[in-house]
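The complex appears here minus one protein chain, its other protein chains still in place.
We call the chains A and B, going by the order they appear; numbering starts again at 1 in every chain.
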Amino acid sequence: MSASTTHGHATHGGHDAAHGHHELPFWRKYIFSVDHKVIGVQYGVTALVFLFFGFTLMMLLRWQLAYPGQPLPVVGKLLGENAMPGGVMAPEFYNQLGAMHGTIMVFMGIVPLAVGAFGNYVVPLQIGAPDMAFPRLNMVSYWAFLPGGLLMLAGFFAPGGAANSGWTSYPPLSDIATTGQTIWLLAMVLLITSSLLGSINFIVTIVQLRAKGLTFWRLPFFVHAQFVTSFLLLLAFPPLEAAAVMQLMDRLAATSFFLPSGLVISGEPLRVAGGGSPLLWQHLFWFLAHPEVYVLILPAMGIIAEVIANNTRKPLWGYRLLVYSAIFLGFMSFVVWAHHMFMTGMGTTMSTFFQTTTMIISIPSVVILTCFIMSLYGGAIRYTVPMLFATAFLPMFAIGGLTGLPLGLTASDIYLHDTFYVIGHFHYVVAPGTIFALFAGIYYWYPKVTGKQMNQTLGKIHFWLSFICINGVFMPMFWQGMAGLSRRLYDPTIYAHGRAVQSLNVLISWSVWGLAIAQLPFIWNFFASLRHPKAVENPWQATTLEWAAPSPPPHGNFVTPPVVYRDPYEYSEPGRSSDFHPQFAREA
Amino acid sequence: MAETADHSSPEAFKKHLGQYYVVFVALLCLTAVTVGVSYLHLQRPIAIAVALVIATVKAALVAGVFMHLISEKKVIYAVLILTAAFFLLVLLLPSLTIFEGVAV
Partner (left out) sequence: MSAHPADAAIPHTVEPHPVTGLPNGKFGIWLFLASEVMLFGALFSSYVLIRTQAPHWPPEGGLSSEILNVPLATLNTAVLITSSITMVLAWASCKLGRIDRFRLWMGSTIALSFVFLIIKYFEYTDKFHHEHFPKTNNFYAIYFTLTGLHGLHVIGGIVVNTFLLTIGTRLWKIDRDHFTNRVENAGLYWHFVDLVWIFLFPSLYLL
């Protein structure tokens, strides 16, 4: 019985679910809902829309890279004379596309989907809780996220267009950039607030609201991953918020936090007090942005863990090792940030320090990947659609991780920094890495959220087309980077070394457009499957707690509070007729 | 009735109140001390050290007594120790990094 029911008249106990209490009006049930499942779906749909929008920006940008200076047929005229004069992309617009693509994908796409959607929806269910610890705070989190995202997009309509100083917003350029940068900063404040409030909710929920019998070491790895992620968000985001405040001061109150003395722009000395430091921004930005990339990967690893255990029909190999590695990874992520700044003139002591910590942080990543690969060994593997994405994740993440090594080592980073090699590296981790994991998660938990199954054939088409195209996009970038091609170049053909790899740009761009088409079966499937007949309960025959609730779960989640009797991945127990033994099943 | 862990009876609790007043007076005194010391115009490094020590003592009083941190649960300590570690990191490492190399 819920602990708060000792005060007589206050409550209906924990039975709201069964008794369908006072019906809430539409706006409280679906708009300003405090139910984590509704909020999870809100986050999910919003994030997917933003994700596809961010992808569209890249589809545009890739035209310029493949065919520099050429007018874009049809679409070029639609975007107006400012952005695409005569259908040819303006350099200023190119910069906006680049900066906004990164910003939108990271802060409005992946994190809200991985944490806001999957985390919100699944974590309370997997720990047997009726909701998050602070349902109203959860609602506020979403309603800080959505306006933040919309404000960010509104930047495109500002004079001079959207933010155009890279997603990294380095000063002095960002300090003096067009209005869109101010909008970027204000939107970031909203987005950061949303994340902070969410992280508090996750930590308290995971610690305080676990079902009876659900000890720390019986939690699904997905929950461990979200737990560590929340600490990263909680402690790493505030420095960026501080930096954003200071950049707003620089831009709106003419301070010089990031402006050094003696800055001259186009022959005109900048009339500010000076005495500031552009490197200060870089430190504060990367203090967040490095842990941020682990925010991008950890929930994905959590999803992969669930899908692999379920589709190999055996417990995860090295479960405790996975948990310790995730915690160590989270901690280390705070001490590596200046490996993004090796080229800023730092001395050998500090660069050695950061290089060393960066090498050390690769260890838990490798351990986690190894545990996943070992989990496949001896498994009765079912190549369901989630499993296809999860299996692909493994080599894709490996490529992403391995290509990080020459970047984390200062000697090789001298050459590779700010080239396309970097873009190839981090996209391998986030795109065929995290995004594939998120697709796995969508296919895996769709029956839980909707009670229906997605079409598996369309899912397989989606997978194979995406897998081929995504490698076509990012693999050539390593060659371009090693050839010395810089990132963020409007026209790569102005350089001989750029011209040498220009044919790869054409290949990449066509792969991007192919990748876009590959998403069509998914989008169709996502909506059309809502009209399928109701699926069986627990269609994946999974062991974790979320499958104890009806699909979709009612308000309050569980008809009776679940009790946990065993570890999370009791598959193929010797001597049992059934090949899975749910955590919540009382019978031995 | 719900129990919040410390302070079981009203009498024991009222004794606690005495502590608050003592800390209050101590904080005001320490404030006076820190302002007074500033008039001594000590050398910069010593002045910084003294000011930070006094501030830390005041902070410890506020945190330990007013915020009940002195009798708080382990979970809270764990969170705060982790935070303190990262706080020191963000406070010191940027300056260290810039000054160790070429100053900008």
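Here is the rule we use: a contact is a pair of C-beta atoms (placed from the backbone, for glycine too) under 8 Å apart; a residue touches a chain by one contact, two chains touch by 3 or more.
Being a predicted model, the structure only gives us computed values, none of them experimental.
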{"item": "Contacting the left-out chain in the complete assembly, out of A:75, A:209 or A:461", "value": "A:209"}
{"item": "Of A:122, A:153 or A:196, the residue in touch with the unshown chain", "value": "A:196"}
{"item": "Subunit B residues that touch the omitted chain in the full complex", "value": "1-5, 7, 10, 13-14, 16-17, 20-21, 23-24, 27-28, 31, 34-35, 38, 44, 47-48, 51-52, 54-55, 58-59, 62-63, 66-67, 73, 75-76, 79-80, 82-84, 86-87, 90-92, 94-95, 98-99, 103-104"}
{"item": "Those residues of subunit A which, in the complete complex, touch the missing chain", "value": "2-4, 6-7, 9-14, 16, 21-22, 24, 34-35, 129-131, 133-137, 196, 199-201, 203-204, 207-209, 234-239, 241-243, 245-246, 249, 253-257, 272-273, 275-277, 280, 283-284, 287, 556"}
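One rule holds for everything that comes next: only the chains that are shown with their structure count from here on.
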{"item": "Averaged-CA centre spacing for the pair subunit B and subunit A, given as whole angstrom", "value": "37"}
{"item": "Footprint of subunit B on subunit A - complex, ascending", "value": "6, 207, 231, 235, 239, 260, 277-280, 283-284, 287, 334-335, 338, 341, 344-347, 349-351"}
{"item": "Interfacial residue positions of subunit B with respect to subunit A in the complex", "value": "2, 75, 82-83, 86, 89-90, 93-94, 96-98, 100-102, 104"}
